[in-house]
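Structure first, then comments.
One protein chain is absent from this view; the other protein chains keep their places.
And then subunit A:
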Amino acid sequence: MNITVDGLTSIYHAGTPFEHIALDHLTTTFEPGKYYAIIGRTGSGKSTLIQHLNGLILPTEGEVQVGDLTLGKKTKQRIIHQVKKHVGMVFQFPEHQLFDETILKDVMFGPLNMGFTEAEAQARAEKYLSLLGVPERAFGRSPFDLSGGQMRKIAIAGILAMEPEVLIVDEPTAGLDPKSHIEVMELFKRIQQEFDITIILVTHDMNDVFEYADEVKLLAAGGLIREGPTEDILTDELLLTDHHLEIPDIVKLTHDLERKGIVFETVPRNTEAFITLYREWRDARAQ
């Protein structure tokens, strides 16, 4: 499913003294099956943009095209409802939205809400809980007895059970311990690859962007500053520093080694790849 954003302008409190232009004539596209990251400092418009992509906010001007559905200034609730079926959203701290008495019922809520029968909803819930490695004996337990990382997984399963074609995730690792952080990030990568769905990640963590995203869109003051392959944008130290973003650890390390004359043929995107490339470089030099 293609998403096209065309001349999108979003103004909060229009016509009042608090008027604020959050997005200013932004145009971009999201192609099916790719992993995108939207980056930019706090207040750059990231959160506003993703809320437009599933109809939580409607444009002040311009349009958002989701497949063959169009979101404009006056789009009806019926269309917005359709869009939400295609574009799922995992908010920050999604575990705060858990509410049901059992894990299974919580995950079934989304499909039931979409009009599926009890049996269909249950089948979907079971499928996605298993996918996330939740054992069947835990299905009947209360989600509130779980650790933070596990609760977040259940909340994510609830979104997946609606089988969106596009999944938007907003700061999915905030507040998680490092182990759960890795698990959650690996999960989205797996979902993208196994189900061929589009992932749109909003995060401040440039290490994650560099490791996982195919493409990056950099926002500042409500406008799109740069877009393109992750490797091009996240290795541009000046650009990142200008926008108050961190340089990924591995980029810093690779650049520092280049200054020492150690140059790899490809750019390592994580620690593991770095180690492999360094070993190859060392072996080649030894010969």
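One rule holds for everything that comes next: a contact is a pair of C-beta atoms (placed from the backbone, for glycine too) under 8 Å apart; a residue touches a chain by one contact, two chains touch by 3 or more; residues count from 1.
We adopt the following convention: contacts and distances are computed from a predicted model.
Considering only "Energy-coupling factor transport system ATP-binding protein", "Na+/H+ antiporter subunit E", "Tryptophan synthase beta chain" or "Universal stress protein", the record for the omitted chain gives "Energy-coupling factor transport system ATP-binding protein", by its UniProt protein name. Shown as candidates are A:I79, A:M114 or A:I182; the residue that touches the absent chain is A:I182. Residues of subunit A in contact with the chain left out of this view: 41-42, 147-149, 174-175, 177-179, 181-182, 204-207, 244, 246, 249-250, 252-253, 256-257, 260, 262, 271, 274-275, 278-279.
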